Structures are given as C-alpha cells and as structure tokens.
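Structure first, commentary second.
All protein chains of the complex are present and in place, except for one that has been dropped.
Moving on to chain A:
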Amino acid sequence: MWTFIHKWGSPKWFYAMSARLQPWCWAAALMLIALGTVWGLGFAPADYQQGNSFRIIYVHVPAAFLAQSVFVSMAAASLVFMVWKIKVADMAATVMAPFGAVMTFVALFSGAVWGVPTWGTWWMWDARLTSMLILLFLYLGVIALRGAFASRDGGSKAASVLAMVGVINIPIIKYSVDWWFTLHQPSTFSVTSRPAMPVEMWLPLLIMVLGFYCFFIALTLMRTRSEILRREINKRWVIDLAREMR
C-alpha cells in the first residue's frame, strides 16, 4: 500500500501512470460537461422567478465550487511538498494555482452577469461575491510570490507556506465577511432565500459539478506532466524519452 503511494512521488512513475489515467479523465469530463450543458441549457425547466437567466447557475456554481476546492487541493499538495519533500506535489501545486484563479474569475464574472437580471446591477457587495474576490487576491498572491523568487526552489517553498497560511485564513475570512454582510444586509432580492430546487433542475447541476471536477483532474494531470518534463529536462529518462519519440 505504502509503496504504491510512494511510487507516485517519483516524477518518472507519475509521468508514465498519468498517461494511462489521463484519457479516462478527459472522456469523463467532456461527456459530463456536454450532457450537463445540453440538459441544463436546453431541457431543464425555467425558473418561475428568474426565467431563463437562472441557467447561469450551471456555470457559476461549478466554478465557485472548484475555486474553493482547488485552493484546498493546492494547500494539501503544498503540505505534502513541505513535509515529505515530494517534488511532484509541488509541480501539481504550481499548475493548480492559475487554474484556480481562472475558476475564481469565472465564478466572479458569471456572478456579475447574473447580477444584471436579478439585482439590476453588475456588482453588489454581496457576501459570496466579496469572499470570492478576496479568494482571487489570495490566488494572485500565491502566483506572484512564486514568480518573484529568482530560484525555483525558494519560490516553491515560499508559495507553499503562503498557500497553507491562506487555507487557514479562508474560513476565517469567509465567516467574517458573512458576518459583515448580515450587518449591512441591503433589502434586495437574496439568492439564498430561494425555495429548494426540483430534481430536474439540480440533477444537471450535479452533472456539471462532477464534470468540472473531472476537467480539473484531467487538466492538472496534463499540465503536471508538462511541468515534469520542463523541470526534469536534463534527467536521463527524459532524454531517453525524447530520443524514443524521435
């Protein structure tokens, strides 16, 4: 069992094994997203309050889910890297940061677009939007810190510490922002007080969320593989691999 886990820490093993996993993840992601999109946009019933504009939920909610999960996975990978010095974990954390930032941006942007029909404005200092915005800044901080170091090793360790500090702070920030928002609650339509969704509405949403997660795994595998090749470019096995390719 342990040797099985340990093997994944070797870049060579990871490269070989992820090649086998990758197609399945991509297939699952594409199928789920295609199914969820067609079902959600075409066949799910329209919301009785918001009409068709509620369909933004099928992009907004999965992106918001991922924005938070990616930060947690990034911090977990950082912890593995800092404690066991497993380089593959750091490579995964490196490629996760920009993806998480993009997902946070997608969640913010789709939230803003959704705001136009529901709130009548592009931006509201709503508790969720505000914590998403802060999360985006946390992602940008991790990315910027990694890039600011001249040595890659120093940048990796610094970004790992920051990711772990950030993941401890995320719940604190989230709850304090929620608390702040309840204090300044404007008397407008609130998304939270909506009645429960019927099955035909949330089932495509669930499929979309799963599809986004598969997409995240597939993309992380793919980008970690290229990161492995980039960092191990002078290693024997990479040179051999390049020779075989030719």
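Everything that follows uses one rule, which is that contacts are C-beta pairs under 8 Å (C-beta built on N, C-alpha and C of every residue); 3 or more make two chains touch, one makes a residue touch a chain; residues count from 1.
Keep this in mind: contacts and distances are computed from a predicted model.
*Asks:* Leaving aside the chains on screen, match the unshown one to its UniProt name from "Nodulation protein E", "Carnitine transport ATP-binding protein OpuCA", "Heme exporter protein CcmB" or "Na(+)-translocating NADH-quinone reductase subunit A".
*Replies:* Hidden chain, UniProt protein name: "Heme exporter protein CcmB".
*Asks:* Of the residues A:P23, A:G154 or A:P198, I need the one that contacts the missing chain.
*Replies:* A:G154
*Asks:* Just name the one of A:L138, A:M201 or A:V238 that touches the chain not displayed here.
*Replies:* Result: among the candidates, A:L138 touches the missing chain.
*Asks:* Which candidate, A:I173, A:M197 or A:L210, sits in contact with the chain we can't see?
*Replies:* Of these options, the touching residue for the absent chain is A:I173.
*Asks:* Go through chain A and note every residue touching the omitted chain.
*Replies:* 82, 134, 137-138, 140-141, 144-145, 148-149, 151, 153-154, 157-158, 161-162, 164-166, 168-169, 172-173, 176-177, 179-180, 183
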